[in-house]
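All protein chains but one are shown at their positions in the complex.
Naming follows writing order (A, B and C), and every chain is counted from residue 1.
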Amino acid sequence: MVLVINQVITGLMLGIMYALIASGFSLLFGVLNVVQFAHADVCFLGAFVSMAVMTFLSKIEFFPTWLVIFFTIIFAVIITGIIGTIIEKICVKPFRKSPGLIILLSTVAVGFIIREGIKIFYPSGASPKFFPLSFPQWAFSMGGVTIRFSNIMIIIIAGIIYFLLSLFINKTKIGLQIRATSQNVEAAQVLGIDLDKIFMITFFLASTIGAVAGILNGMYYNIVKFDMGLMGGIIGFSAAVMGGLGNIYGAIIGGLILGIVESFTMAFVPGGSPYKEIFAFIVVVLFLLFKPSGILGKKVIEKV
Amino acid sequence: MDNPDTRSNYSQRLYKKIGYFLIIIVTEVIIFYMFINFLSLKGIDYKLFLFVLPIIAFFVLQRYQKIINFVKESHSQCNSFSIIFMILLLIFIPFLFKDNPYLLHICIMCGLYLITALGLNIQLGSTGMVNFAFAAFFGVGAYTSALLAVNFHFSFWLGILAAIIISALFGLLIGSLTLKSTGFYYALVTMAFQIIFHLLVNNLRFTGGSGGISNIPFPTIGKYSFSSSLNIFGINLPYQANYYYLVLAIALFSLYLAKRLYNSRTGLVWNAIREDEIAAKCQGISVNKGKLEASAIGAIFGGMAGAIYAHYISFISPESFTFHFSVVLICIVILGGLDNILGVAIGAVLLTVIPEKIRFFAEARMLFYGIIIIAVLIFKPQGLVPERIRKYNFLNFKKDSI
Amino acid sequence: MSAYRKRLDLWKGDGKLHQMEILKIEKVGINFGGLVALKGINFFVKEGEIVGLIGPNGSGKTTFFNLITGIYQPTSGNMFFNGEKITGLSPCEINERGIARTFQNTRLFWSLSTLDNVLLGMHRWESYSWFVSMFGRNYTEKKLRENIEESITLLNYFSKELVDKMYQKVKDLSQADKKRVEICRALASRPKLLLLDEPSAGMNPEETTELMDDIRKIKIKKPDLNIILIEHDMRVIKGSTQRVIVFNHGIKIFDGTFEKASNNKEVIEAYLGGEI
Partner (left out) sequence: MKSIFKNKIYLVLVFSLILAFVLCQTNLVWADAKKVVKIGFIDPLTGPTAAIGIGAKNSAELAVQQANASGEFTYEIQLVAEDDASDPATGVAAALKLCSDSDVVAVISHFNSPVALATVHTFHRFGVAQIMPSSIHPDVTRGNDYKEVSRICADNIAEHNFGVDLVVDKLGYKKWSSIYDTSSYGDNCNNNFKKILEERGGVLLSEDGISVGTKDFRPILNKIKELKPEAIYFGGLTTEAALCKRQMHELGMDDIVFFGVTGLDSETFNEIAGPTAEGTIIVGKLALGEDSDFVKAYKAAGFSEPYEATGPYAYDAIGIILEALKKVGPDRKAIVDYIADPDFEYHGVIGLTKLDEDGQSVTGGLTLKVSRNGKWVPWSE
């Protein structure tokens, strides 16, 4: 039993990482009706950006450490958001009118460019990078169940992010416009909503959430590598699909399910740990076969 | 055609025909010569002129449509001659490269990529299914024939047959699991399959794990082994020449089959599915059948190429069948031109040769592919050779029938 | 094949009744989620008829077509075509039984040529297999040649110009030509029942007149073809249909001749503000 609870905790952490990535996918899909396959790469780019910023700030030796960490996170998140909007400008906007296939391919290609770009241009980017930030190592245990400070912090941070996100979407004017656009693009356009602006803001928003996900990932696992975005993207997208593409709460549920499936596979299936992704994907394929609209997604009636 | 009996007409046609032949010979020799020199290029040297000049000439000629049209006309009028002449030139390649097996190796890889890309083109180009699992199809073929050859001592020829069957079944499996998923969902499922395939062959015992399968036997015909050097007219060709001719034959046959499929109802149905599934259904087209066919036939091409690859390299490991390879194949099809067989051929040759030539820049190979995809999508979404309208003039139907 | 045989049997067995009613709809309804789109539609088409289907926007006309062609499945009721139950069949199977349609916002195979579009329409008569396509060159080409000749004949029904444009991408055709090609494609499957969904949408008055001529021409060439026509242009309805059905809010409110319809109080109310 203790083992199960411990596994649930580790699965939950993994699940939150997936959920954060999946939320970006869902947000982008909801508003733009496109899948940004490079989204997970943007997330891990966030981690790399924060590493670069941190190196830069520590070199200046002007700020105290806690301020360096604070600035690092703020800058990294903003820079990643800007990179997200640049991607939108170059690789999504020109193809908005083309068939979905084109955007799909172009974003996959962007993913490649980001990944390989980090590998080539980041100093010795090919090897795994030790992430300089990490949570304090406090922990308390109750009858074998260990709960660490990092676990609690991750849950709190994820909660704050989702709270802020829902506040932004539900309470602000831009949030209202985003919701309108996700309901019906044409109608939104008729109502005088500046689509370009909305798309840009959405990309910025999704990328910033992604950056936080990337940084949390780095802090929790202590390592980032240029090609983590590949698997992260596929699993993140799977989680979004499972939850119902376009629904952020669905993305959370999907992410948590996949995280727990993976950690349980590693622990309880004999010799199963190399196959953990396979189990996750089997869950996804089953979902696509029997409930293509996902857990919380609405069934789309195709207009003929 | 209308008035064939006058003598002057006859001689005029003869001259015209000779003109066509000359043009065909000249253009094909130029292309061939460029290709050969590009292959043997070492770094940046004077031979680059050879590319710059004809390419400039080509762009200048663009302004003189008459010449272009005449060249096009001669190729379409004397279609079979132009194909036969090209084949003759291709047969000649091993003699040119007999001291340099590496270049021959590149040519073989061109052929294999071409066959594989033709298979992908059926799915991506004709049917509009963005398949990210094509490396897995390739891998299934390679693993099937390799495992049969190593464990059960199947001959290469039986192995390739088995590879075709198994990869077709694999294609059907993936096809039937993805029937309901379109667009992004299809892409996702195929990505998942690609990764599942890689994880499976990487971890299962019988596939040799990540160590792969080594010492895959060479194909033999009777007592003649493909690993011995080929002797034609007293000229000793390196052992790669055997594979070269094998791959050439199969690639040509694949091109022929792809062309037949394209020009038949099967190809039309695939296009209909790509354009509009609902309209296709309402015309009585079975979308599911079409998709399954595309999956299976595409997989056959991939599996066939994979089987040859396994026996040629004589070693396979999961590393050769990753997501990256799938993206390279997609890049080939997009660069060449979706649903255009000539385009795919050009794309395959270019994207095999160029990365070999920029090996010193090898670290950026995947970056290069990514940039190519984006650049092509932005600047030339149709690819190098755009998709063409099917013309059925060769069928000689009556146009005025009412 | 068995379906075809069954159909023949039906014809033999009790031909008279079914000869009268080629399409019969019984209490068909559909709702999307909570929204009732169509409710309790009863309806029939007799052999050789052209029926107009009118009604204000959102009254469920196109949904009705989607039901007949199997794109949506009805939540209640039954549909019979040629005496055979077609409820629950897939669009593809329904087309095989002889129903073809056009779409409100033209749905052609955009990047294919006119000829290819019509060739694809012919699909239900052509048995094809990938194996024959690959290896049976002579057979494929013979079949293709026959099909092309038939397509040209079809295109010629409309105009000679369409034949000249047969190697053009349909994307590049004029709006009227697109509609024509779509009708051609539907006709190519040699249907018993043709469903035309606003064929005059996006056409100017002259083109609309031409369209009416075209429909008449088709009717002359193929006398046993039945047509259901959704239209907003009352001239077309008046000029080419024998009977009019009126939908409003997903309910059938009228069934009769056009003259009667134009005097019916309920119909006028439904169209309040619109000319009739």
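Here is the rule we go by: contacts are C-beta pairs under 8 Å (C-beta built on N, C-alpha and C of every residue); 3 or more make two chains touch, one makes a residue touch a chain.
Keep in mind that this is a model prediction, so the values were computed, not measured.
*Asks:* List the neighbours, among the chains on screen, of the chain that has been left out.
*Replies:* A, B
*Asks:* Given that one chain is not shown, which residue among B:S155, B:S176, B:N203 or B:N288 touches it?
*Replies:* Per the contact definition at the top, the residue touching the missing chain is B:N203.
*Asks:* Could you tell me which of B:N242, B:Q283, B:S317 or B:N340 touches the chain that is not displayed?
*Replies:* Of these options, the touching residue for the absent chain is B:S317.
*Asks:* Which parts of chain B are in contact with the chain that was left out?
*Replies:* 16, 19, 30, 37, 46-47, 49-50, 53-54, 56-57, 60-61, 63-64, 66-67, 70, 99-103, 105-106, 109, 199, 202-203, 209-212, 214-215, 239, 309, 313-317, 319-320, 356, 359, 362-363, 365
*Asks:* In terms of residues, what is the contact footprint of the unshown chain on chain A?
*Replies:* Answer for chain A: residues 3, 6-7, 10-11, 13-14, 119, 124, 126-128, 130, 137, 139, 141, 146, 148, 221-223, 225, 227-228, 231, 263-264, 266-267, 271, 273-274, 277 touch the chain left out.
As a convention for this text, only the chains that are shown with their structure count from here on.
*Asks:* By that same contact rule, can you tell me which chains touch chain A and chain C alike?
*Replies:* Expected: B.
*Asks:* Please compute the C-alpha centroid of chain A, do the same for chain C, then give the distance between them in whole Å.
*Replies:* Averaging C-alpha atoms per chain gives centres 47 Å apart.
*Asks:* Per the centroid of Cα atoms for each chain, what is the distance between chain B and chain C, given in Å?
*Replies:* Between these chains, centre-to-centre, one finds 42 Å.
*Asks:* Rounded to the nearest whole Å, what is the centre-to-centre distance of chain A and chain B, using the mean of the C-alpha atoms as each centre?
*Replies:* Those two chain centres are 37 Å apart.
*Asks:* Of all the residues in chain A, which ones touch at least 2 other chains?
*Replies:* 302, 304
*Asks:* Quick check: what residues of chain B touch more than one other chain, meaning two or more?
*Replies:* In chain B, 278 touch at least two other chains.
*Asks:* Under the definition above, what is the set of chain B residues touching chain C in their complex?
*Replies:* So the residues of chain B touching chain C come out as 257, 260-261, 263-269, 271-272, 275-276, 278-287, 293, 297, 387, 389-392, 395-399, 401-402.
*Asks:* What does chain B use to touch chain A in their complex?
*Replies:* 128, 130, 132, 177-178, 180-181, 183-185, 187-189, 191-193, 195-196, 199-200, 202-203, 278, 323, 327, 330, 334, 363-364, 366-367, 369-371, 373-374, 377-378, 381
*Asks:* Show me the residue ranges of chain A that touch chain B in the complex, using the header's touch definition.
*Replies:* 29, 35, 37, 90-91, 94-95, 98, 100-102, 104-106, 108-113, 115-117, 119-120, 126, 230-231, 234, 237-238, 241, 245, 274-275, 277-278, 281, 284-285, 288-289, 292, 302, 304
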